[in-house]
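Have a look at the structure that comes next, please.
Every protein chain of the complex appears in place save one, which is left out.
We just call them A, B, C, D and E in the order they show up, numbering each chain from 1.
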Amino acid sequence: MMRILVANANTTDAITELCAAAARAAAAPGSEIIPATPRFGAAVISSRLENAIAGHALLDLLAGHAGQVEAVVLAVSLDTALDAARQLMPCPVVGMTEAACLTACLLGGRFGLVTMGGVETYRELIGRHGLAARLSGLRGIAATPQDALRDPPAVEAMLLQEIDSLVAEGADAVVLGGAALAGMAARLGPRAPVPLLDGIACAVKQAEALVALNLPRPRAGSVAPVAGRDSKGLSPALAALLRG
Amino acid sequence: MMRILVANANTTDAITELCAAAARAAAAPGSEIIPATPRFGAAVISSRLENAIAGHALLDLLAGHAGQVEAVVLAVSLDTALDAARQLMPCPVVGMTEAACLTACLLGGRFGLVTMGGVETYRELIGRHGLAARLSGLRGIAATPQDALRDPPAVEAMLLQEIDSLVAEGADAVVLGGAALAGMAARLGPRAPVPLLDGIACAVKQAEALVALNLPRPRAGSVAPVAGRDSKGLSPALAALLRG
Amino acid sequence: MMRILVANANTTDAITELCAAAARAAAAPGSEIIPATPRFGAAVISSRLENAIAGHALLDLLAGHAGQVEAVVLAVSLDTALDAARQLMPCPVVGMTEAACLTACLLGGRFGLVTMGGVETYRELIGRHGLAARLSGLRGIAATPQDALRDPPAVEAMLLQEIDSLVAEGADAVVLGGAALAGMAARLGPRAPVPLLDGIACAVKQAEALVALNLPRPRAGSVAPVAGRDSKGLSPALAALLRG
Amino acid sequence: MMRILVANANTTDAITELCAAAARAAAAPGSEIIPATPRFGAAVISSRLENAIAGHALLDLLAGHAGQVEAVVLAVSLDTALDAARQLMPCPVVGMTEAACLTACLLGGRFGLVTMGGVETYRELIGRHGLAARLSGLRGIAATPQDALRDPPAVEAMLLQEIDSLVAEGADAVVLGGAALAGMAARLGPRAPVPLLDGIACAVKQAEALVALNLPRPRAGSVAPVAGRDSKGLSPALAALLRG
Amino acid sequence: MMRILVANANTTDAITELCAAAARAAAAPGSEIIPATPRFGAAVISSRLENAIAGHALLDLLAGHAGQVEAVVLAVSLDTALDAARQLMPCPVVGMTEAACLTACLLGGRFGLVTMGGVETYRELIGRHGLAARLSGLRGIAATPQDALRDPPAVEAMLLQEIDSLVAEGADAVVLGGAALAGMAARLGPRAPVPLLDGIACAVKQAEALVALNLPRPRAGSVAPVAGRDSKGLSPALAALLRG
Partner (left out) sequence: MMRILVANANTTDAITELCAAAARAAAAPGSEIIPATPRFGAAVISSRLENAIAGHALLDLLAGHAGQVEAVVLAVSLDTALDAARQLMPCPVVGMTEAACLTACLLGGRFGLVTMGGVETYRELIGRHGLAARLSGLRGIAATPQDALRDPPAVEAMLLQEIDSLVAEGADAVVLGGAALAGMAARLGPRAPVPLLDGIACAVKQAEALVALNLPRPRAGSVAPVAGRDSKGLSPALAALLRG
């Protein structure tokens, strides 16, 4: 039995559930999906500001599950605090957009990304992942997560139009960005000219793959575990992991 | 039951067997590894020239298995003809070095690569994969596949020394490059300060993940299937797939 | 009178004081330096993990000063939560390493950076700032902030040796990275062959310059202020700024 | 007398003749153009798949002329197997798109490229040549080589429109990509606002220049000749060159 | 008292005055702006050719003020001869577009640039400054400096339209490029959605900052002063500085 923590970074349980459902749909038979929502932070992350706060919230959340899960999926579109989480946890940690982009790389030349709202932070994220050369384009539709719940056909039509436009510009695959679009790729897939990638689904498969590879934790390098670190004002679990 | 073709690109059966063994060690319970060796080409690929010939040899080999396997792993260090194979085959195709590099990206910041012989073609390959920014360094040890068979401890010591040097330069993970090193990562792993990645093992896991994601074949873009293409002098199977 | 908040990101008051002293030495006559230390977080940030926690700690700290200062200097070597802080605050926010690197760009061709400890996170930071092409090299000396206090001549000698090495590789200026080296550039400057840049001093000058330019706050783009955002578990000041 | 082999990579003699005519128009008085068509492969290369097969076909073709020509021009738009051909042959080898792009670099700032059909493989090719920073844009017109023969004015009008658009985006010169457009640059040139570059013509001039420079064959590096390599199933000429 | 030389590179006094006025508006109380116009060169620089000539003209101009000013601002849009001027002068030298771009980096993610006329030389300049990754886009309006004087509202409307377009593409700030737009940012600022940056104003602030930092002149590296250099046909002041 492999336990995979699906850690939302918003404090909205409905998004956690949406991601958990997408994760369960993708998980292998022996994988158990454990959803989790942080203690503090923005209800819905949609700015740099909320995202930076979420870094601590996610680490606080993860610390409470260290040693009790075999892998972690960060269910947050900007792969918030990803390397810090890798340093914190004794198990593999995978970001949802990272996983979708890397999977897209396995399917052809360049990939596109479509999301709801602004795209600049996605551009930066893909640049930080070192994948800018594989990115054919970014699109943001003028819709909110609420719109996606209220009028799905309208949002789906907007997404398909941008997907076609991305393909015309050279995308061999398209990532659907954002936790609020979890599960959408499966619905839209049959109508799209190229494969659509769901971050949660891709991250679950990568998490399972990493667990199966059974790689040792690094003893050196930039994500090696810390020890002997003093802190104040942090949750007992997080403070304990800093002390090592 | 998932059948994964492990397609060697040189014509030496012993290397095919080495790769198949590494693939079987990594495969999930329900995966069957099907090794294959091409009809023509170099006994051992170790130059740009032999590698370019191997592109055709691999496609010729794959064409004979189209529709009979659920995924393909290219067991050739330079991911030869990778996108062409994706265009040819109705199933996922994964390159061994590609898979190892993308997996390394999931483990930290930058990764290094060590291989036997020259490194320039690896540098170009990683650049073509768009991952140059994630590469911390490359090392080639002065040893041949024959040396690896004749005096394993000596080759292992050379590899470990270069791995340490790569870590000192910033690698959070190290890829062992080359089909002739298949299986070596598992042996050296406990002695290395960061995770070591075996291309065949990573490719098998990525192939399984792609099969599980069950993505549709693209109808547009640069790897969409071809049809109606005339040719001459090719194997019947390959010519048939060009005709569509 | 211009009030400049010098916001440390770790919870050690001595480092706050060190940075405040460097800031006061650099400040123009009319500038008042207001030091501040966060409520929670690591005593000394020296890992990705501690740094990610510090993002929230810094924003929490800044929220308490919004509207009461004319500019903010982030006294943390990795420019933690920099764009989030820009989105949060109604005044200019400058990161210390960002400021030093941009100032170095004004002095010649490429610049180097030397710090205590590992350099990979600096490499990433400079990449995120889009300045990788201006970076000639990075060096980390094997010393801790404690060493710098206990045996200054030894640490200074180590720094000077690396500075010379960076110059030999093409640096026209060298950034001293890390809050714990605040003030060191002024001491070592006369002995170095190229200008040395102190992040705190550079950030104070950039903060003063931005205040003088009196630019309007953006009404659009990725750092435009947020409003109407719900949250839970945050400090009243931070929650209030999210609500707008 | 300088013999220049103009090696087509598809198996259609008409395209070989078209390229040979363009080569003869560009050749210096003392240069003899020797056209050649491979034994096997696609009739017309227009996919990644056909292009990968063509690598072997070209090398097979070239091997039969080794020692009998002073230079080789690869008359294939994606510069297929270019470095392998350099490693194989004892004389200079020049790719047609490579030559056109490098010549374009000698004329101003950035250059554009227009071709028939998709552009992604050209984008990748120019990236592999390390010239992405010199590329202002790519355009593919919706026409086939057959259209170019059937209705030349219509195709020429489409090309000129895209050339104007590329110039408006910053191109100081425009490469006409693809063997099927050989000779077109000379016809359209007078109507275009910037120089148009014909790959075959540029490659012939570069081949003549390299022959005149009389550079020694490398004894080291990634294109040094191979020797002592075993193979099976290859043409006698190619197998002999692998044995050295 | 800080004397800042504002060195125009055109030989049109009206542009010198326009820049001097913008400089005075930005200067701190203790700064004195000293305008200067070169002895030779184009009336208005608007081509690569005129710009290359201006390099010598600027150095000739600066040599006459060496030792008599505390800083230099190059009032020429392409930051002409910037590093040469740094090597020549015993005081800080700042380029106007360089200063505006670096200041834009302090305000958010990516920035755009709008100017009158062509944009390719700006694209190259920003690339040379190593800031291509921070550039969201470039726009050239179809207007001349003369238009800006004759019909300001028309030119302002054109600029604002392009600024809005740049913001829609991801700019968090916009640089107004070109000496002829000096002072325009202050006029248009209230109507723009993001901060607008005036090169002269930014350069004056950076010059003041550098003077305050009081950095030593480099004794090594690519901008260290020259000495013992023979020349002929240069102005006595410039020849004297080459002799050292």
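The definition used in the following text is that a residue touches a chain if its C-beta (ideal position, glycine included) is under 8 Å from a C-beta of that chain, and two chains touch if they have at least 3 such contacts.
Computed from a predicted model, the values in this text were never measured in an experiment.
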According to the contact rule at the top, which chains on display are touched by the left-out chain? B, C, D, E
For the chain left off this view, which of E:8, E:31 or E:87 is in contact with it? E:87
Suppose we count only contacts with the excluded chain; which residues of chain E make the list? 11, 39-44, 46-53, 55-57, 59, 81, 83-88, 118, 120-121, 124, 127-128, 221-223, 226, 229-234, 238, 242
Could you pull out which residues of chain C are in touch with the chain that's been left out? 109-110, 133, 170, 172
What is the set of chain B residues that contact the non-displayed chain in the whole complex? 119-120, 123-124, 127
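Here, only the chains that are shown with their structure count from here on.
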Treat each pair of touching chains as one step and give the shortest count from chain A to chain D. 1
Quick one: which chains contact chain B and chain D both? A
How many degrees of rotation carry the C-alpha atoms of chain A onto those of chain E, rounded to the nearest 5? 120
Of the pairs A-C and B-C, which shows more C-beta pairs in contact? A-C
Where chain C and chain E are represented by their mean Cα positions, the distance between them in whole Å: 27
Per the C-alpha centroid definition, the whole-Å distance linking chain C and chain D comes out as 52
Contacts with 2+ other chains: residues of chain E: 109, 133, 170, 172
Line, ring, star, complete or other: which one describes how these chains touch? other
